[in-house]
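Below you'll find the structure, written out as structure tokens, and then a few comments.
Removed from the display is one protein chain of the complex; every other protein chain stays in position.
Right, subunit A next:
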Amino acid sequence: MSSTEQGTSSAAPAEPTTAPESAAAPEVPESFYYVHGKDKVVHKVSAGALQHSALIHGMISNLGYTEEQAKANPFPFENIDGDILQMVVDWCNQHKGKPTPPEDTNLPKQKEKLFDLVLAVNYLEIKELLTYCCKQVAMMVKGKSPEEIREIWMIPTDAEDEAAEKEAKKRAGKEAAGETAAAAGDAK
């Protein structure tokens, strides 16, 4: 199992100064947690960076995970591709403890990557990043005709929707008939 050392902070040792008493309080060492995606590559992320994810933050606080426990059992996100999780971790590290800017230009330009990122970010409940991603997705259809939009977002035509609906009804009918027949067989 490999590990990336993302987001490790290198806090400089505090010099003795004549600062006010409150500033002289000892620095609490930052705790780290571990996550992995579909590719099982473990990413080390600081608790501060993970604050962005409501899901992980909730898991830590509700389950009372200690750093040692987290190290032994990284949070598994089997539904997220490794490279997408890497992007998420990078973003969380870059924006750790900082106010998020109104725009983010570092999001992937490829449609499929952006789509996967949206799903991952929505699952991890990272509100700010989800907003950026949604803005980027929205930009895809700017100044486009309905036909172009249909192609970009793979929107089925009305005829395709109707055919799919008919097919679903047919399948549901067959399943219901099968269940009734099975129930009748059981009764015998």
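In this text, a residue touches a chain if its C-beta (ideal position, glycine included) is under 8 Å from a C-beta of that chain, and two chains touch if they have at least 3 such contacts; residues count from 1.
By definition in this document, contacts and distances are computed from a predicted model.
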- UniProt protein name for the omitted subunit, picking from "Sodium channel epithelial 1 subunit delta", "COI1 F-box domain-containing protein", "F-box domain-containing protein" or "E3 ubiquitin ligase complex SCF subunit"? "F-box domain-containing protein"
- Item | Touch with the omitted chain, as defined above, among A:V41, A:M59 or A:L119 | A:L119
- Hidden partner chain, touching residue among A:L63, A:C134 or A:A182: A:C134
- Message: Applying the definition given at the start, please give the residues of subunit A touching the unseen chain.
- Response: 111-112, 114-115, 118-119, 122, 130-131, 134-135, 137-139, 141-147, 149-150, 152-158, 161
